[in-house]
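Removed from the display is one protein chain of the complex; every other protein chain stays in position.
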Amino acid sequence: MLSHIALLPVLLPLIGAPACAILRRPVFAWGFASSVAALAFLSAAILLKLTFEHGVIHYSLGGWAAPWGIEYRVDLLNALVLLLVSGIATTVLVASRTSVWHDIAENRRGLFYVACLLCLAGMLGIAATGDAFNLFVFLEISSLSTYALVACGRDRRALLAAFNYLVMGTIGATFILIGIGFVYMLTGTLNMTDLAQRLPGLGESRTVFAAYAFIVVGVCLKLALFPLHLWLPGAYTHAPAIVTAFLAATSTKVALYVLIRFSFSVFHLESSRLALSLEAVFITLGIVAVFAGSLVAIFADNLKRGLAWSSIAQVGYMTIGIGIGTAAGLQASLIHLFNHALMKGTLFLALAAIAIQVGGNEFSKLRGIGRRMPWSCAAFTVAGISLIGIPGTAGFVSKWYLVTAALAGEQWFLVLLIVAGSLLTAVYIWRFVEIAWLDSAPEKATGGDGEAPSVLLAATLMLALANIYFGFDTRLQVSASGGAAAALLGEAAQ
Amino acid sequence: MDVLSYFNYWAVVVLMMLGFFIVIARANLVKKLIGLNIFQTSVFILYISAGKVIGGSAPILSDDVTLYSNPLPHVLILTAIVVGIATTSVGLALVIRIHAAYGSVNQNDILKQDQQC
Amino acid sequence: MELLVNIVLLILLVATAGALVVVRGLLASTMLTSVYGLLCASFFVTMDAVDVAFTEAAVGAGVSPLLLLLTVAAIGRGEPRPVGALPVLAIVLVPVTAALLIIGTLDMPPFGSPDAPAHTHVAPRYLQLSGEEIGIPNVVTSVLASYRAFDTLGEVLVIFTAGVAVLLILATPGQRGSARPRYVPDNHRDPHTILQIVSRILIPFILLFALYVQFHGEYGPGGGFQAGVIFASAIILYGLLYGLPTVCRVVRPAVVEWLSAVGVLIFGITGVFAMLSGRPFLDYSVFADDPVTAQHIGILVVELGVGITVASVITVIYYAFANQFETAES
């Protein structure tokens, strides 16, 4: 089975989803989906180990050699994203039971898990494939299931949020399709490696420029990079708590992976004449995203909405890393991709636990919640500290590498702005800390009290601990992202 | 002849923009989906035009044909059409639920209702 | 001459799209969408894309207007409204995108040139070798079901996802996703006698045609997807004329839901078979000693999976939508 390891993380949820649809009882669906995700995680871990040892792993689907058939081409970057997505999915799905039973009507729970598995299969498929069109197909699998998952929210506003997401997501996907069509017309191939070899031969073609522009705009819609972020706050706020935890930790990360893959592996961003202006665009939009996102997050009266805007800000940090344009910048971006998934996973899982107990995430309902749910709130606080970037947490590692990369690129103002952004983060995290821990609880406690259900709590605490662990032991994300960044820029330099 | 050789592509651009305009400018959610449909279909036309070889025939092997059009874009667009109908059906399902929840399918009305509460 | 037809069809398409911008009523828009789909299909025929044309005719002129109609039936036609504020966003964004697209077309290979890179790099192998490697005349089917079979698995998964998503969104509380059949046409006041008789004559032939398309896909245009849509259309026709309870008694919703998953599993397990013998996923060579026969078997099974999933998902979606229609009425 080891020869199929490159395919297994995708194949398991892909076959698992229809199999899950046949199971009739929701509890079985939950158990089945969790175990499928866990197996995918396991195979992704083995895959990462193998890519560390042997470098790139190729897998020709259907036995047809690329570029005629579809090829999976897994290097460190793919393996890291696969590991991250499947790991978060496993944690969230295992933890999901109480929250899903709380949020979703009984007759929908089984289908809910089928949709989760489909979404997972889609995202893993995007992260593993080496074929541009195959990427589009799996993008649509993950998007369609995401729309349905978002629409499952209890509030009717979830429906409109899902619809807006559907419209913008489809425009984004169609833009990507246009871009792929343009490069196909110019090169005759869809295989990414083959494209990378044939595109430089075309010189300064205006069609290549347009193709790249369409793909970047399309991916940035999915990534929710600043002016294209409009779908995100609504979707994250009104989706069921578990769905938000899952999406916030994975979907933007996969979109960022696609952006990096197309920019550096396919289009050779840094060796082209456009590089300078595009890098400026990424940095500018990143900075605007950081400040706009953080400021809105500070004034939000719903904590979940605040964190959604915070996600927009954090995406800004990642694009700044890309914009710096050096291997160090790219590495910082990838490290933040990894760490941010841990932070937002923890934060939104903690919110899911709180939502079960008090029935919402408005600040007005959270007064004194720290006394009633000490462990969940502690996990939230730890992840919040990590989000700010205080030493001893994973977030510090991200910020450290980002600042170092900015310094190495002699972009002093960036350092200043990154630190200022962290201060803004501190403000909205402090708002929670103040209300949750320092305010006294209201006289009449709303909803039930006591701690979150044990499985959910355990998963949240585990992710919170991961935030601390990866703040000290940085080997995994640093070596994988370092290798990936070097490979990305090395490929382009050839 | 030069204009003719780009006629298809420019027709695609016009179609795409009409679809895009409907998506952005119309407040009715069903209209938005129809616009999205045109927008996607125009991309299909782009791909299929790119696959045409003048003088070629349909890519079904036969002894008395020597020149075929390119089958690869056809395969890709078959998949893309399925994606399009899948998106439309999910979107329409959402519209029905939105209508049940708000009593309207006009974006402006719905936003107004949300602000009130 | 071919070029002239091409130009006329494109102009008609642009005119239809323009009409869609102007027209406000939802029913008229639905009809125009159907016209647009049919024109598109005709255009694909002139571009030699017969398989795509077949699919677009079934989907663009058939299924998607049908779903639109069911939606309009559920939500009402909507009165025409006066034009609101000037859509500033649209007026800014649309020209920018158009300009980018026009820039993109400038360095493109001219339309129809046989020397374009797309016709000289990957595609020639399909045209030259698929006769020996796969042994079936329809190259589109060869690429679809063998060379790029994984994309097709993705496509089947997309349609399966659509079914799951629609059920998840429209499921009414108190039942497990299945349609609760309620819609009955008002037969006492206004019997659909003529329509019912004609449909009773036609439905067996529609089903027969679906089977023909399913198994003839290797030789001519057609295949699992198109066959699935045609098969579903027979069920839908029956449902429209005899009412949801009757059609649900003939084709049970639970069974259809189950079948939609089974189709995907047939496709997936076909691929896993190869893995068990140490070959890559979806490598059909394990099915027989002779590679061409093996490809034949593989393609047949895979297309069957596609057909089952497509037919059942479209039926599932129809049930879910038609059920909403009645919920809105009552």
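Per-chain numbering from 1; labels A, B and C assigned in written order.
To be clear about the criterion, a contact is a pair of C-beta atoms (placed from the backbone, for glycine too) under 8 Å apart; a residue touches a chain by one contact, two chains touch by 3 or more.
In this section, contacts and distances are computed from a predicted model.
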item: Per UniProt record, name of the chain withheld from view ["Urea ABC transporter substrate-binding protein", "NADH-quinone oxidoreductase subunit J", "Sodium:proton antiporter" or "Peptide/nickel transport system permease protein"]; value: "Sodium:proton antiporter"
item: Visible chains that the absent chain touches, using the contact criterion stated earlier; value: C
item: Residue among C:L3, C:V23, C:I102 or C:L195 that touches the chain left out of view; value: C:L195
item: Residues from chain C at the interface with the omitted partner, ascending; value: 190, 194-195, 198, 201-202, 205
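By definition in this document, only the chains that are shown with their structure count from here on.
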item: Category of the chain touch graph - line, ring, star, complete, other; value: complete
item: Which of B-C and A-B has more C-beta contact pairs; value: B-C
item: Mean-CA-position distance for chain B and chain A (Å); value: 28
item: Whole-Å gap separating chain B and chain C, where each centre is the average of the chain's CA atoms; value: 13
item: Touching two or more other chains - residue numbers and ranges from chain C; value: 101, 105, 108, 116, 118-119, 122-123, 126, 148, 151, 154-155, 158, 161-162, 165-166, 169
item: Multi-partner residues of chain A (each touching 2 or more other chains); value: 133, 137, 140, 144, 147-148, 151, 178, 184-185, 190
item: Chain C-facing residues of chain B, complex; value: 4-22, 24-25, 27-28, 30-31, 34-35, 37-38, 41, 44-45, 48-62, 67-79, 81-90, 92-97, 99-100, 105-106, 108
item: Chain A - residues contacting chain C, complex; value: 1, 3-4, 7, 11, 14-15, 17-19, 21-22, 24, 59-64, 67-70, 105, 107-108, 110-112, 114-115, 118, 121, 125, 131, 133-134, 137-138, 140-141, 144-145, 147-149, 151-152, 178, 182, 184-190, 198, 205-211, 213-214
item: Complex interface listing, chain B residues touching chain A; value: 20, 23, 29, 32-33, 36, 39-40, 43, 46-47, 50, 72-73, 76, 79-80, 83, 86-87, 90-91, 94-95, 97-98, 101-102, 110, 114
